[in-house]
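These notes are about the structure you will find just below.
One protein chain is absent from this view; the other protein chains keep their places.
Entry: chain A
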Amino acid sequence: MFELPTTLNNNRIRTVRKLRYQYINALHREFGKIRDTLSPNTTLPTPENSAAEEASDADLDRDSVSERLKRKRRRRRLMSVLGHAGSDSELSDVEAEEYSVDTHSHQHRFHHDSEKEFYGRHEKPQDTFEIWNTSRSKATPMDSKTISYAECRHIEQSAQRRMASKNAHIPQSAKLHYAAMKNGHEIFSQPSLAYYDTHLQRLNELLHLNIMTNRWESAYRCFSILLRLPGVDIRSMWGAGVRILRELSASNKNIGTSQDFLGWLSSIYTSKSNFNHSMNRSLDPVFRSGSKTHSAKFVIAWMWESLIACCTESDSSYAERYSKVNNRLPALIEKLSEMVLVPPYMEDSEVWFIYAMCHLISADQLSERFSHEDEKSSGLEKDIARNQVIQHITKTHNCIKACLAKNDDFRFPHRVIQEQLASFEKRLYHDQNSDVFPSNSDTTGEEGSEILSHELDTQEFLAPDVSSFVGEDDDEDFFGRSERVHFGFDSDSSSS
């Protein structure tokens, strides 16, 4: 019923996959022969491709496809008259032709990987799995040229012939699977009935059913057994584990927290390792792992979790709040600042956004502390504190700018954040210009400021709808003012 979190890998799967790519490549090559005159440069000009094209071009220059077919047929008939078996000559014909092409391109054909050849022509799956071109401007017109049915069948047949000559000795089961796949069927593999697999399946089902019915204790037991079994890949079920831990870790002190688990995942399965086509072919890369171009989902989840943990923990009590400010959030910020230096996270707008959020929250906390300790501190201390807040605010601006520059459809309420930042700045100067900002005028008392801080706390940006409904011009006004305030005070504080 549910997908097993194991990695299935056997000889047949490997063989069938190899056959598939061989077949696709053969099809492509045959198709190229027909269509070459129409669209010459479909592939990148690698030496291999150009060699292949030269060979086929040479053929095509001499005569068209139909001519060639006719010639071949005539030759075959001649051969049969002479007493050679028809299929034999045909095979040798195809083989010889292919061989000549290959010897041109490859001196050594031992490690020729047809899958690599296929992926050389295409975008890699990890590049494509999240691309959804919705904008009409990016749409390209479809290639609307058609080929006739006879041509298509011819392509298929000749590709098939090529394949047959190459793979005379594959096992029967692989052959059947390949034939089914070629005809467009999908093979339903029966769940294994072996003793071990039966129990594994049952355990997996129990895990999912228990999660669905919110029986977390049982789900935890299932999960803890499941991850100890050999052959189970934790990356296929980390989501369930995080959910279970989130439910249970508060009550049970023996087990780890979901943050720990995500941290473990992120440190064990780094995205620095290459995404290996030849190994991970049957697995979905999206939620399992990161690559050089995509940050792993569990890393993102980990960042969010630890960010939220920072916030909630510092909210726990009023007195703790000040002591905790210096504790975990700076560590997270430091970690993020290291992360955004390396490729997958450098290009990920979500990571940048989290980074911005970290700065925003620390600006919030620091500015609030500033407004509380206003009376006690001397002028110099005040300046230092003010500088800190300003620094965080500018960093937030920078991160958001970086986030916006990534341009990959990551949306967030930009205006709300701007407003927040502006209000944090106002806090710093409320006693000086209390008449300018009447809302903050009464925050000298602790009670009022606490309420205010809760109002201004980070939950607010989670409701973007409110800000989007605010009139456009009003926002502009606010935005402009905040800019002015920002620069004014920045220079002010630096000069003093």
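Here is the rule we go by: a residue touches a chain if its C-beta (ideal position, glycine included) is under 8 Å from a C-beta of that chain, and two chains touch if they have at least 3 such contacts; residues count from 1.
Following the convention adopted for this analysis, contacts and distances are computed from a predicted model.
> One chain of this complex is not shown here; going by its UniProt record, which of these names is it: "VPS9 domain-containing protein", "Proteasome subunit beta", "LANO_0E13916g1_1" or "Defective in cullin neddylation protein"?
"LANO_0E13916g1_1"
> Among A:L4, A:L206 or A:I390, choose the residue that contacts the chain missing from this document, as touch is defined above.
A:L206
> For the chain left out of this view, which of A:N254, A:T312 or A:N407 touches it?
Counting the whole complex, the residue in contact with the absent chain is A:N254.
> Name, in rising order, the residues on chain A that touch the hidden chain in the full complex.
1, 191-196, 198-199, 201-203, 205-206, 209-210, 218, 220-225, 227-230, 234, 241, 245, 254-256, 260-261, 264, 267-268, 270
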